[in-house]
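Quick one: the structure is below, questions incoming.
The block that comes next holds chain A.
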Amino acid sequence: MFEAIAFYLFAALTIVMFTITVMTSQALYAITAMAAGMIFISAFFFILGADFLGAIQIIVYTGAVMALYAFGMMFFDTTRDVIEKRTNPQIVFALGVLAAVMVVAIFVAPVVSNNIQALYPMQENVGNSQAVGMVLFTKYLVPFEVAAVMLLVAMIGGIILAGKKMDKSLTLMAEEEISTMDDGFEPQAGGH
Partner candidate 1 sequence: MIDHILTLLIFFPALAAMLGFVVTKDSMRAYGIAVAAIEFILSLWLWYAYDPMVSGMQFMESMPLIPTFGINYLLGVDGISLFIIILSTFFTLIGIASLTETRRLKDLIITLLFLEMTMVGVFAALDAIVFYVFWELSLVPMLYIIGAWGGPLRIYASIKFFLYTFTGSLVMLVGMLFMAYFYYQATGQWSFSILEWYRLILPENFQLWLFGAFFLGFAIKVPMFPFHTWLPYAHGQAPTIGSVILAAILLKMGTYAFVRFSLPLFPDASVYFMFPIAIIAIIMIIYTAMVAYAQEDIKQVIAYSSVSHMGVIILGTFALNVEGVSGSVFLMLAHGVVSGALFLLVGVIYDRRHTKLMSEFGGLASVMPRYATIFGIMMMASVGLPLTINFVGEFLSLLGFYKQSHMLTLTAGVAIIVGAIYMLSAYKKVFFGPVTNEKNRHLKDVNKTELLGLIPLVIVAIWLGVYPKPVLGPINNSVESVIQLMHDKAQSPEAKARIPDLSGKNGIISMKEAH
Partner candidate 2 sequence: MEVTLTHYLVLSSILFAIGLIGVMRRKNLLMLFFATEILLNATNIAFAAISHYIGDLSGQMFAFFIIAIAASEVAIGLGLLIVWYKRTGKIDLDQMNSMRG
C-alpha cells in the first residue's frame, strides 16, 4: 500500500517536472525542473530495491550532470531567449503519444514479458550494492573498464572542445583568420 502510494506520488511528480522541462521557455525553470525530476526518479530506484543505482542517479545526474549544464549555461546568453518556432505542435504531440503507445504495446505484450529469464539472479542474502559490485566486477568487468576509459575520454574531449582558445571569440573573427590559425583547428561549420 505504501509502495503504491509512493509510486503514484513520485510518478505524478516526475511527469509534472519533466513536462515543465519540455514545455517551459525559461532555461532556468527547465534546468531546475529537470534536476527535481532526476531526484524523483531516484526514488523509484529505491522503491525497486536498486539502492546503488538510486545513489548513483542522485550523485551523477543531480550532482554532476546538472552542475555541468548549469556551468554550460553560463557560456550562453541565457537572457536572450532562443525564439523557438513552433511548427505543427499537434503532429509533435501525436507522434510522441503514438510512439509511447507502441512502446507500451510492445513491452506489455505477453510474448515479451513471459519469455524473459534471469541471467544473473539476485542473491537473497546480500545487499544491493554488494550484489551489483559482484556482477559488475566479474561479468561486466570489461564493459566497466571501457566505460571508465570512455568517461576519461569524454572529460578530456570536453575540456579541449570547450576550453580551447578561451581568449578568442570565434564569432568576431573573420573566416580567413580562423583558417589561418596555426593549430589546425578546423571550423566546424559555416555557410559553405
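Definition applied: contacts are C-beta pairs under 8 Å (C-beta built on N, C-alpha and C of every residue); 3 or more make two chains touch, one makes a residue touch a chain; residues count from 1.
The candidates were selected such that all candidates are chains of the complex that A comes from, given by their letters.
Everything numeric in this text was worked out from a predicted model, so none of it was measured.
One candidate from 1 or 2 touches chain A in this complex, that being 2. Listed in rising order, the residues of chain A touching candidate 2 in the complex are 1, 3-4, 7, 11, 14-15, 18-19, 21-22, 27, 30-31, 34, 37-38, 41, 44-45, 48-50, 52-53, 56-57, 60-61, 64-65, 68-69, 72-73, 75-76, 82-86, 89, 92-93, 95-97, 99-101, 103-104, 107-108, 113, 116-122, 131-132, 135-136, 140, 143, 147, 150-151, 153-155, 157-162, 164-165, 169-171, 187-192.
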